[in-house]
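With one protein chain removed, the remaining protein chains of the complex are shown where they sit.
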Amino acid sequence: MKSFVSVHDAPDIPALLHRAQHYKQHPFTTQPGHQKTLINLFFNPSLRTRLSTEKAGHQLGFQVITMDMAGGWQLEFEDGAVMNLDKAEHVREAAGVLSQYCDVLAVRAFPSLTDREADYADRIINAFREYATVPVVSLESAIRHPLQSLADCMTIAQHSQHLRTRPKVVLTWAPHPRRLPQAVANSFAEWMLAWGEVDLVIANPEGFDLAEEFRAGAQVQHNQREALRDADFVYTKNWSSYDDYGATADLSDWIVDEEKMALTNNAYFMHCLPVRRNVVVSDGVLDGGRSLVLEQAGNRVWAAQAVLEGVICDM
Amino acid sequence: MKSFVSVHDAPDIPALLHRAQHYKQHPFTTQPGHQKTLINLFFNPSLRTRLSTEKAGHQLGFQVITMDMAGGWQLEFEDGAVMNLDKAEHVREAAGVLSQYCDVLAVRAFPSLTDREADYADRIINAFREYATVPVVSLESAIRHPLQSLADCMTIAQHSQHLRTRPKVVLTWAPHPRRLPQAVANSFAEWMLAWGEVDLVIANPEGFDLAEEFRAGAQVQHNQREALRDADFVYTKNWSSYDDYGATADLSDWIVDEEKMALTNNAYFMHCLPVRRNVVVSDGVLDGGRSLVLEQAGNRVWAAQAVLEGVICDM
Partner (left out) sequence: MKSFVSVHDAPDIPALLHRAQHYKQHPFTTQPGHQKTLINLFFNPSLRTRLSTEKAGHQLGFQVITMDMAGGWQLEFEDGAVMNLDKAEHVREAAGVLSQYCDVLAVRAFPSLTDREADYADRIINAFREYATVPVVSLESAIRHPLQSLADCMTIAQHSQHLRTRPKVVLTWAPHPRRLPQAVANSFAEWMLAWGEVDLVIANPEGFDLAEEFRAGAQVQHNQREALRDADFVYTKNWSSYDDYGATADLSDWIVDEEKMALTNNAYFMHCLPVRRNVVVSDGVLDGGRSLVLEQAGNRVWAAQAVLEGVICDM
């Protein structure tokens, strides 16, 4: 891989899953990061992504440098701009300089949730990809979270082995008090469809359909209970509206609880965390024996190792 | 040790002191952290504790990841909470996830100084201890600072060797312009009493007695000059009131200066730093030949190495 920003960068998903699974068994097996530097650049805060990527980098032998840019560093992205306002540096220089200080540049960006066109141009990650001379890895961008999706894919693969039939995976919208990006949902759908090993159903309220480019190929249902019937995996996540961009809705009956899970084929429960207990999901489901949320978070490390190896070795 | 939150976790104080002393001579002697990760989680800022623990971790071979959570990450601690307000994650998930990313989880928390019951339940550190599946090390909690106390113990042990009699250690309250936690004082008293190698006198103004659970076994005096008489070590520290919880007092005559030190048995002066010069202690005492403050700070590294080894090797 030259970079890792979306599923389209992954030439062979099964091979990537295989490497991630290998690292889960043998974390220190190879040291492709020996005498190399990984820079993690955070334009907004992160806990899981930061820790799992740092750990992955260390385990591959990288020197890891994490930079928190939150609040500090305003980048100019426009060509030809007269930079006499608050933008201190153009992304051309920023990416050019950082490329000399590292062998892999990992970037975390975020959407405005107010300007859909700008968000879906995924400007920050794409500008770094354009101007950096080293591989760029997304630590979540405005519209995708591919390291999360790879870890989720890995988790589903591990728990599908006993199934006699092709797994039914339901990605369901759930309530949340705040306006959240579509990145995790977009990316999850994109990966499930590209992977091709599951049947994907997306359940969301009317007005909350994901962008066409991400949901094309999945079955979309606006009746959550119907969607959940016979599911093998229930992937739960809130996202704000794409159509009425950034809007949210007070639909507390979309919570995933024991009664809803009873409609499924004894499905596993999944969520990328952090999760609002008794808003998104009931305590009973989250703490129950079918919850995979901690395993998903754990798999983030192995997914990151596979991706970092992939870009540094151009596998 | 399974974890290190209070003196009660230390099965053998002399053995721990011995290991700390060993590391002071041979910092790189063992590498129990090889291919292991130490995460330091700071819910409030720290200088000495952060640097000494990071250095200790490195010297034991750990990969060290430090996360500053100040201002960023609101945790829910209540069971059954409906998380529709500002708390983004329950400590159950936080501790569960972090446990997958590290082999030792070190946590720095702090008191409210307004809600005594909540503070003395030491909720943050105890929740991590309950839900983490790896050893938890306190980098100061709401009511204790055991790594500081171990370093202090080590410092006293080193400077007691020439004494013919059992050392008299006076922990004295001193003035300060801000309201401070009781953590350092509580912990120091707890360690001195558990160690059993010194006679502990606590000198503080009326209304500033430490909580019964921490001072039981020590002699408490409200006359500083009387308390200091014949002291071998004067450990100086401000703390806010336990009884009138969080209150402070403008008692500048409790400063430790040359005249007060002249009452002692040529005592050593101790303080955990940072210290307000000419408020808590006079320049003359702090810069004098009997001041151990820098040595105390230096011993933080060796204390941390002994503790990290202790929890990772279950010594």
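Letters A and B mark the chains in the order given here, with residues in each chain numbered from 1 onward.
Keep in mind that, in the parts below, a residue touches a chain if its C-beta (ideal position, glycine included) is under 8 Å from a C-beta of that chain, and two chains touch if they have at least 3 such contacts.
Owing to the predicted nature of the structure, the values given are computational and were not obtained by experimental measurement.
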{"item": "Contacting the left-out chain in the complete assembly, out of A:44, A:63 or A:160", "value": "A:63"}
{"item": "Option from A:14, A:96 or A:196 whose C-beta touches the chain left out", "value": "A:96"}
{"item": "Listed residues A:25, A:84 or A:161, member touching the removed chain", "value": "A:84"}
{"item": "From A:76, A:122, A:190 or A:232, residue that would touch the chain that is not displayed", "value": "A:76"}
{"item": "Touch list for subunit A against the chain that is not drawn", "value": "35, 37, 39, 63, 65, 67, 72-73, 76, 79-85, 88-90, 92-94, 96-98, 100-102"}
{"item": "Footprint left on subunit B by the chain that the document does not show", "value": "27-28, 45, 47-48, 50-52, 54-55, 58-59, 177, 273-279, 283, 287, 293-294, 297-298, 301"}
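The criterion applied here is as follows: only the chains that are shown with their structure count from here on.
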{"item": "Inter-chain centre distance, subunit A versus subunit B - centres from mean C-alpha coordinates, in Å", "value": "40"}
